[in-house]
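One protein chain is absent from this view; the other protein chains keep their places.
We just call them A and B in the order they show up, numbering each chain from 1.
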Amino acid sequence: MATAEAAVSGPPRASISERIVGFITRTPVHLALLLIGVVWLVPTVGLAVTSFRPRSDIQASSWWSSLLDFHFTVNNYQQVLDRAGMSDAFFNSLIITIPSTLLPLTLAALAAYAFSWISFPFRDTIFLIIVALMIVPIQMALVPLLRLFRDWGIADWYGGIWLAHTAFGLPLGIFLLRNFFITLPRDLIEAARVDGASNLRIFLKVVLPLSVPALASYGIFQFLWVWNDLLMALIFVQNSDLWPMTIKVNQMQSQFGGEWHLLSSGAFLLMIVPLAVFFALQRYFVQGLLAGSVK
Amino acid sequence: MSSTAVPGPVGRPRGRRLPSIFRRSGWQGLAFILPAVAFLAVLVVYPLIYTIVLSFGDTNAKLNIVRWVGFDNYKTLLTEDKEFLDLDVFPPTGALINNLKWVVLYTSVSLALGLLIAVLAVRVRYESFIKAIVFIPMAISATAVAIIWRFVYEPDPDLGALNAFITTFGADPISWIGRADTVNYALIFAYVWASTGFAMVVLSAALKGISEEVIEAARTDGASEWDIFRRIQLPLLSLPIAVVTVWLLINVIKLFDIIYVLTGGGPGNASEVIAFTMYDQTFQNGEAGYGAAVAVVMLLLIIPIMVFNIRRFRSERVTA
Partner (left out) sequence: MRRKMLLPIAALAALALALGACGGDGGGGTEEGDGQVTIFSLWGGSEQEAFKKVLTQFTEETGIKTKYESARDFLPVIRTRLAADNPPEVAILPRPGFVDELARDDALISLEDLGLDPDKINENYNDTWIDLATFEDTTYGVVAKANSKSTVWYKPKSFRENGFEIPKTWAELEQIVKDYKAKGKTPWAVGAQGRDNSWTLTDWFEQIYVRTAGGENYDKLFSGELAFDDPTVKDALNEMLKMVNDQYVSGGIDTALGISFIDGIGRVFSKKPDAEMYMLGGFVGGIALGQVNKDLKVGEDIDFFPFPEIKPENGNPLVGSGDVAAAMVNNEDVAKLIEFLSTPQAGKTWVSTGAIVSPNKGVTDADYPNELVSKEAEQVKNAESFRFDGSDLLPGTLGQEFGTLLQKIVKTPDKMDSLLAAYQAGAEKAFANQ
């Protein structure tokens, strides 16, 4: 009977005593993981809970004691969106992030293709130089770029930050995508060449469709990087109307001191998009991170 | 042989064929990489050179260079700037020393925790859940991390979870980010919280890559779990550990957002780090030449890491 069962339902289930022993020896593991889970969840949960509490409640009692007698309100979010300008800041973040993702994605893909499947002199050396540029800290470029944007007359709108993010996102993108393109089947590319397809056509019709996972990984990585950026926005987005959420939330800190009802909801609005992206596209994000572990 | 033997571009008829000279792959390669290279040359390489040049000068309020000072900026930075590096006291203090604290503590704790969690999580059924929880902070911005932890570190025990925790044991609440002796550890821990997910994911993937059979064989040979860990798993993890360490080290040099948002370098200058010094000197004090020197020092600190990484990449290419 045991073997028949096993054939149907996999390996035999451990006997009760085996399971108890197993559990006891694993209890320290469970305990440790419980502690870890608590440390990792409590900070975020605490702020989340606070963002839904009315201001007077926050001042009167702690968030954990309120869990049993919770007054739920979305007032804080309303306030922060309407009166503190977070809804504008949200759109600003979008306007900054989307071009700063699509542009480097395009340019990096084009370049990565050439580095993978076109042969030209000094190809590998140039590639190496580009990879080396990955570690140049943005601090090296803040002042010169400011002056460049001044000379080009684009300092008071988004032009500057789009260009800056694109440029600094290129090395990683080229590195990631080239490493992926190279793994594509040589025969496929050769066959297309024999058919007389131009490089552009091979790129568009053969390489790109097969590279969606890599493109997605880099795209998501770059998207989150730009969405979460603070320093470059501080320097290059000069008009306060155009400030993205990272700057806005930071300003709220100094303007509203201990007004945690506003700060918590502001911070959460900042986190919504990255969290959504993370949960929906977790695999791509992790892949991008793993592959690009040098940015 | 293919039946479509017509040479030249297939598809959208363009009415004009590229002259044969342009069909040589060399030129095509150039065309593909030109936009990216142009971006990089103008917006990364040129600023790099410009900043190096700038570090030898002094600027006015409009950030124009008004005079050349040779190596003075560097000299002042490394020998006279007590906020950057103060070797007159023991233990030494200053922004550079803070970066050193980060290098030692942040790197080792993130690695150790990441490894620990990876090793523990694989033994339970809710592995994906726990790994997701630990990883989530990687997705949010350093600004959000700073606000979350500002809340945790609040001196008022009714607001700050950490002080609530220690007051239940009878201790007095501590102003974690208000005291010069605790602020750096508070910051480091907050950032460890945010970054351990990366170490965990890399090491977890690497751990799973170790063949089960080898481990089983060792177990039947009577090896203890600890032996297995030390003699089999750890050595095989040396490359992923190196990868994670490089990532963490580069993070340390570039550290800015969390300091800026959570403490502004304070109290006093206690939590400043080199990237913050650059921002402070250039934009608060208006000393763009001096700030440029700081940026160059940042670059010089990163270069050895880069060299190591390129060597690793090259060796990977060779073995691939």
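As a working rule, a contact is a pair of C-beta atoms (placed from the backbone, for glycine too) under 8 Å apart; a residue touches a chain by one contact, two chains touch by 3 or more.
Keep in mind the model is a prediction, meaning the values are calculated, not measured.
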item: Sole contact to the chain not displayed, among A:Pro28, A:Pro121 or A:Pro185; value: A:Pro121
item: Residue, one of B:Pro92, B:Gly209, B:Gly268 or B:Pro304, that touches the chain absent here; value: B:Gly268
item: Touching residues (missing chain, whole complex) on subunit B; value: 30, 37, 41-42, 45-46, 49-50, 53, 60-66, 82, 155, 173-180, 263-269, 279, 282-286, 288
item: Subunit A, residues in touch with the chain not shown (by the definition above); value: 56, 59-60, 121-122, 125-126, 129, 143-144, 146-151, 155-156, 160, 234-235, 238-241, 251, 254-258
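One rule holds for everything that comes next: only the chains that are shown with their structure count from here on.
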item: Averaged-CA centre spacing for the pair subunit B and subunit A, given as whole angstrom; value: 15
item: Subunit A residues touching subunit B - in the complex, by the definition given at the top; value: 26, 29-30, 32-33, 36-37, 39-44, 46-47, 50, 58, 61-62, 64, 107-108, 110-111, 113-115, 118-121, 123, 126, 128, 130-148, 163-164, 166-168, 170-171, 174, 194-199, 201, 203, 224, 227-231, 235, 246, 249-250, 253, 258, 260, 263-264, 266-267, 270-271, 274-275, 277-278, 282, 285-286, 289-290, 293-295
item: Subunit B residues touching subunit A - in the complex, by the definition given at the top; value: 2, 4, 6-11, 23, 25-30, 32-33, 35-37, 39-40, 42-48, 50-51, 54, 63, 116-117, 120-121, 123-124, 130, 132-144, 147-152, 157-159, 161, 164, 193, 198, 201-202, 205, 243-244, 246-247, 250, 253-254, 256-257, 260-261, 275, 278-279, 282-283, 288, 291-292, 294-296, 298-299, 302-303, 305-306, 309-310, 313
